[in-house]
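Report on the following structure.
Missing here: one protein chain of the complex. Every other protein chain is in place.
Now for chain A:
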Amino acid sequence: MSDTFRRPHDPMVVVRGLTRTYGTGPAPVHALRAVDLEVRAGELVAVVGRSGSGKTTLLNLVGGLDRPDAGTVEVDGTEVTALDDDGRSRLRRDTVAFVFQTFGLMPALTAAENVGVPLRLRRTPAAAREERVALLLDLVGLRDHADQRPGELSGGQQQRVAIARALAGSPRLLIADEPTGQLDAETGLAVMALLRAVVESEGVTAIVATHDPVMMSLADRVLTIADGRVGE
């Protein structure tokens, strides 16, 4: 593992020359063109840009869900772009957590069980796990819905469960791609406020791709992405 004695304001994410091109034919799509950026620990960064501008591509590469054509990504001192499948699996388990636009919950498990999945993955003892799950459900305001399945919850509730689950494993980096995309304005607002709050309380770093001006106002920093290039 990498150096564990990192100071709080060291960069959590360092991206250098990141390039991703889809397709090789006569009309390749240059989704990212040599992007450089840094995100400091504890920061909440909003990535904004029109649809098709490359937000998702960037987040995928940072989280190790995809591989770049060129460039490097370093998360918490680990070079993500150099990891093999197992390494990236471990990265997702230990360091990075995702919040998906479509929530990505397990339909067969209850809200509490969904939140407990990352803890079970590390074989956290049952008592400690239950305690943390209860805490997180409290945090996202779903204490009374612990035993409901995703199918029995509203979209906003499901996304809150997803956020609780993302936080359960105490990740260093939270990646959320348009987390409010499928929610109505009011619910979206609540979810965004929740994200802002947990970044403070849990001390995680977050990168959130969004269209939403409210999210931009809540972010520490806003990165604009256009035509595969990033600017402040």
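Quick note on the criterion: contacts are C-beta pairs under 8 Å (C-beta built on N, C-alpha and C of every residue); 3 or more make two chains touch, one makes a residue touch a chain; residues count from 1.
To be clear about the criterion, contacts and distances are computed from a predicted model.
S.K.: Please identify the absent chain by the protein name in its UniProt record; candidates are "FtsX-like permease family protein", "Ring-1,2-phenylacetyl-CoA epoxidase subunit PaaA", "M67 family metallopeptidase" or "RNA polymerase sigma-70 factor (ECF subfamily)".
M.R.: For the chain not displayed, UniProt's protein name is "FtsX-like permease family protein".
S.K.: Can you tell me which of A:Leu59, A:Leu139, A:Val198 or A:Ile225 touches the chain that was removed from the display?
M.R.: A:Leu59
S.K.: One chain isn't shown here. Among A:Val117, A:Ala134 or A:Leu189, which residue touches it?
M.R.: A:Val117
S.K.: Footprint of the hidden chain on chain A, which residues?
M.R.: Residues of chain A in touch with the missing chain: 56, 59-60, 63, 65-66, 85-86, 89-94, 97-98, 100-102, 104-109, 113, 117-118, 120-121, 123-126, 129, 165, 175, 177-178, 181-182.
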